[in-house]
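Below: one structure, written as structure tokens.
Partial complex: the chains shown occupy the same locations as in the complete assembly.
When the chains are written out, they are named A, B and C in that same order, and each has its own residue count from 1.
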Amino acid sequence: AEKDKLTDGTELIHKNQFIFAASGEFKPFSYMNDDLTMTGFDVEVGEAIAKELGLKPIQKRMKFKGIVEGIKTGRADAAVASHTINPQRSKHVSFTTPYYYSGPQIFTRPDSNIKTVKDLAGKEVAVAKGSTYSDTAAKFTDNIKTYDSDITALKALSTGRHDAVITDFVTGKSAAKEGFKIKGQQLIERSEQAVVIPQDNPQLLKRVNEALEQLRKDGTLSRISKKYFGEDITKKPE
Amino acid sequence: MPSLAHFLHILAETKGLFLNALLLTLKLTVVSILIGIVIGLFFALLKISKFKIAGFISDTYVYLVRGTPLIVQIFILYFGLSGIFLLPDFWAASLALALHNGAYIAEIFRGTIQSVDKGQMEAGRSLGMTKALTLRRIILPQAFRRALPPLGNQFIIGLKDSSLAAFISMNELFNVATTLGSNNFDEMTYLLIVAVYYLVLVALMTFVVSRIEKSLAVSDR
Amino acid sequence: MDAKEMIKIDNLNKSFGDLHVLKNINMTVYDSDVVCLVGASGSGKSTLLRCLNFLEKKDSGKIIIGEREIIPGTHNLNKVRQKVGMVFQHFNLFPHKTVLENIIEAPTMVKKIPKDQAIAEAKVLLSKVGLEDKANVYPSKLSGGQKQRVAIARALAMEPDIMLFDEPTSALDPELVGEVLTTMKELAEEGMTMVVVTHEMGFAKEVADWIVYMNEGKIVELGKPEEFFNHPKEERTKEFLRTTMLK
């Protein structure tokens, strides 16, 4: 598929637009307004990047597991969708510098005996399809169930299915706040989340990195993070 | 299970959203059935042509579509087509559904074309009309009429099948329901609401189809 | 018999699979002749008629229509068929078109005659078959006899030189046979060359110039009506007439 090519070599689907993908099913990172537009941390970051690039932000909603494929096949210019940097993905797409730091956490029902990764052996763990959490889970158990979204997985856990869910600690926390009968257990590891850019578009990668740097410097990223989480998750933890 | 009051409250609150989604569902269905009719007609004509290879191509198409789940077809076409040329999402989804519907519609047309009396073709030929002309002017109009009720039925099936476009990011009824459901951490309410929308749509369509059937039965010449 | 040869059949053979249906048929039809084909069921009458219109493909032999031998593939059969009208046992009217539309279909679509002119000519034909008031009616609203007369008008609209009839009255209720036979008789009187497969011996006696009796794919006897009915030569013809006249 042919894209518009800017003078500096940046390729865009449409020369005035920054079309960025998110799932809309990962509250509070991305979720739907009542007018079916998306909002959330990821989405505001995406819009801030567009503004910095001088382009019109265009949201594009895709099921999470289809996003990387969507970027590869040119259905969006970039994905601001909480993608954790990992080597497999790096083979297929490019990552910018991280725009937030987080980590997968074990979630269980409140009465569960599972506390740490050691307790996961042989237990049934549900994760979202296409997320790095299925790799994480695979290190501790071989009984993995997959859903299309993290929240569906948490919902299933809450209604009594499966033994645990591994997902981002922020997501789990907000689901618990919304009344899901789940409890956070061990934080498994640290992860870095970044914007996803097609590999054949190095100029765009460069420009998005510059934009992110600017947003870090002028405090925009911290401000958005505080708005959604009450804390700043955009700084690398020590 | 949500309480009835809660259900009704959300139903009223979200009607604008769902109406938009419903329009997309209808657009997907109508467009995919219309393209499906073109595709179906094409393959039905291949099938009845005197060339063996054409019949074989038609059979293969129908077999591939009938032999695999729609969701597999949708994914293959959505991701596969983008390797070749990038259709806008709506058209990619419509085309995937259309190729699915097309196989079933091809079978409908094949059936109704073959159900037209052979004497009709002979009468046309005996008047000096070519085979193509007789097909176009004499056989197909009659075959189309007979195809209306099964096409109506296929429309209803297509309406329900369009829910699978949710998985390739169409904001149609089912997608909106699950998204809102997961955002509001209240899946059941939204699923039940969307079920009601489908039930009403299908009931309306069923009524329309039965009316068409009746009016055809009356005016049957 | 100095008239022009309209149809000449030369050593025609036709099989369906193993079934040899037409065996070395030779026959000539002259201009303005009315030939009635008679014979038992399955003797090959329809097949012979359909060969004349190339609705069936012959296996061997020659068929000469007008002046030249017609070779499918070499000649445009659609052109030939325009000169040879055909009327079927089951009418085969187009049910989704009115009587008028049935008649003008081929003239407008094949001969590209302007619609106005085609309609005017169709109306003349309709009054000729006595159905001017049925122009805008759909076939389903007609009786069998009326349907068949429309079918005749439809065939005539292409201004054929020859008309073929395949048992035009045998799908009709007895009281409707007369009106169709009358139409056919008028056509014969106007000098149309006609080949008629029929079981109506009365009609054959009165209207035919020649009677051809077929049996098991062969022409067994051919003669003028008086001769044929009163002094049949062949044993099988006698037998056939005995059983047929009984009915």
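Here is the rule we go by: a residue touches a chain if its C-beta (ideal position, glycine included) is under 8 Å from a C-beta of that chain, and two chains touch if they have at least 3 such contacts.
Note that the structure is predicted; figures quoted are calculated from it, not measured.
Trainee: With each distinct chain shown just once, how many copies of each does the entire complex in this file contain?
Mentor: In total, the complex contains the protein chains as A x1, B x2, C x2.
The criterion applied here is as follows: only the chains that are shown with their structure count from here on.
Trainee: Could you tell me which shape the graph of touching chains takes: line, ring, star, complete or other?
Mentor: Contact pattern: an open line, chains touching in sequence.
Trainee: Which chain wins if you rank chains by how close their C-alpha centre is to the centre of all protein C-alpha atoms?
Mentor: Taking the mean of C-alpha atoms per chain, the most central one is B.
Trainee: Once you find the CA centre of subunit B and the CA centre of subunit C, what distance in Å lies between them?
Mentor: From the centre of subunit B to the centre of subunit C is 46 Å.
Trainee: Going by the contact rule already set, what residues in subunit B reach two or more other chains?
Mentor: none
Trainee: Subunit A: which residues touch two or more other chains?
Mentor: Expected reply: no residues.
Trainee: In the complex, go through subunit C and note every residue touching subunit B.
Mentor: Within the complex, subunit C touches subunit B at residues 53, 55, 78-79, 81-82, 84-86, 88, 90, 92-96, 105-106, 109-110, 138-141, 151, 154-155, 158.
Trainee: Please give the residue numbers of subunit B that touch subunit A in the complex, ascending.
Mentor: It is residues 14, 17, 20-21, 79, 82-83, 85-86, 89, 167-169, 171, 176, 178-180, 182-183, 185, 187 of subunit B that touch subunit A.
Trainee: For the complex, which residues does subunit B have touching subunit C?
Mentor: 117, 119-120, 122-130, 133, 137-138, 141-142, 145, 220-221
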